[in-house]
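One chain of protein is taken out of this complex; the other chains stay put.
Up next, chain A:
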Amino acid sequence: MAVSERTVLQFGPSSATASLTAKVNPLVIFNICDCFVRRPDQAERVIGTLLGSVLPDGTVDIRNSYVVPHNEFSDQVALDIEYHHTMLKSHLKVNPQEAIVGWFSTGLGVTGGSALIHEFYSREVSNPVHLTVDTSFGSGEGTIKAYVSVNLSLGDRPLAAQFQEIPVDLRMIEAERVGFDILKTTAVDKLPSDMEGMEVLMERLLCLINDVYKYVDDVVEGRVAPDNCIGILISESVASLPKLSPPVFDKLINDNLQDQLLLVYLSSITRTQLSLAEKLNTAAQLP
């Protein structure tokens, strides 16, 4: 049986997608949730455009997003393309580095209309990423998944688009900086001040050190089975303390302390100066 080359079932350029991962900025998740809460009353899901860039190592860095109004009937999808383009133009004005990298939709996994929308976005950018955010918590957890589409074609005829899941990096360094305490709860009355943050941090550090102590003691006394990995980690972190002789260390600390004290002194004297100047000025104004 002569099988010509043309009738081979072809998968798209799958080698390129193998190393693809998506990195999601927490802002994107926040924005999608906000859009979902504010969606029109008949809509079951919201979709929108993802902006960002493709890093040299193939990671898709998703940094921004905006929602695009759409309508879905049984097998038709109407996307407000004009809106999409206006919004894109506006976003590019602010940050020209952020280009379209894909699109998002709420809901779990890929649905029928998704292929059509994906096709539209493939025309905007090559190999778009499709991010789904399960806002219904249908499976008991908020699943966030990213897909790329692989074209399945029989010869020249495109048969279908296969959505291939790619790993999503959800580490939220930025959100960590802000502090989860204020992002996790629905209402926070006050922003933590510097000193309060420091206090919490000290407590946490103390807890950690105590935990390590406890673990080591337990192992030494034979209550817990020793784990080499943990042992290596502990010794590494102990070794990461720079070895300094006591006098050198003392000098280092004292110098630093004195610098800081000087600064405090300077700033207090400046403040005194300010209030003095104010008093003098108002006194001088009296006729």
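We adopt the following convention: a residue touches a chain if its C-beta (ideal position, glycine included) is under 8 Å from a C-beta of that chain, and two chains touch if they have at least 3 such contacts; residues count from 1.
In the analysis below, contacts and distances are computed from a predicted model.
Engineer: Tell me the UniProt protein name of the chain this structure doesn't show, selecting from "Signal peptidase complex subunit 1", "Eukaryotic translation initiation factor 3 subunit H", "Ribonuclease P protein subunit RPP14" or "Large ribosomal subunit protein uL14m".
Structural biologist: Choosing among "Signal peptidase complex subunit 1", "Eukaryotic translation initiation factor 3 subunit H", "Ribonuclease P protein subunit RPP14" or "Large ribosomal subunit protein uL14m", the correct UniProt name is "Eukaryotic translation initiation factor 3 subunit H".
Engineer: Can you work out which residue in A:138, A:167 or A:197 touches the chain that's missing from view?
Structural biologist: A:197
Engineer: Kindly state which of the options A:87, A:116, A:152 or A:230 is in contact with the chain not pictured.
Structural biologist: Of the listed residues, the one touching the omitted chain is A:87.
Engineer: Have a look at A:81, A:160, A:183 or A:220 and name the one touching the chain we're not showing.
Structural biologist: A:183
Engineer: Which is it among A:54, A:77, A:99 or A:172 that touches the chain not included here?
Structural biologist: A:172
Engineer: If the hidden chain were put back, which of A:71, A:95 or A:235 would touch it?
Structural biologist: Going through A:71, A:95 or A:235 one by one, A:95 is the residue touching the chain not shown.
Engineer: Tell me where the left-out chain touches chain A, residue by residue.
Structural biologist: Looking at chain A, the ones touching the missing chain are residues 25-27, 29-31, 33-43, 63-64, 66-67, 69, 83, 86-87, 90, 93-95, 133, 135, 137, 141-142, 144, 170, 172-180, 182-192, 194-195, 197-198, 201-202, 204-205, 207-208, 241, 244, 249, 253, 256-257, 259-261, 263-264, 266-268, 270-271, 274, 277-278, 281-282, 284-285.
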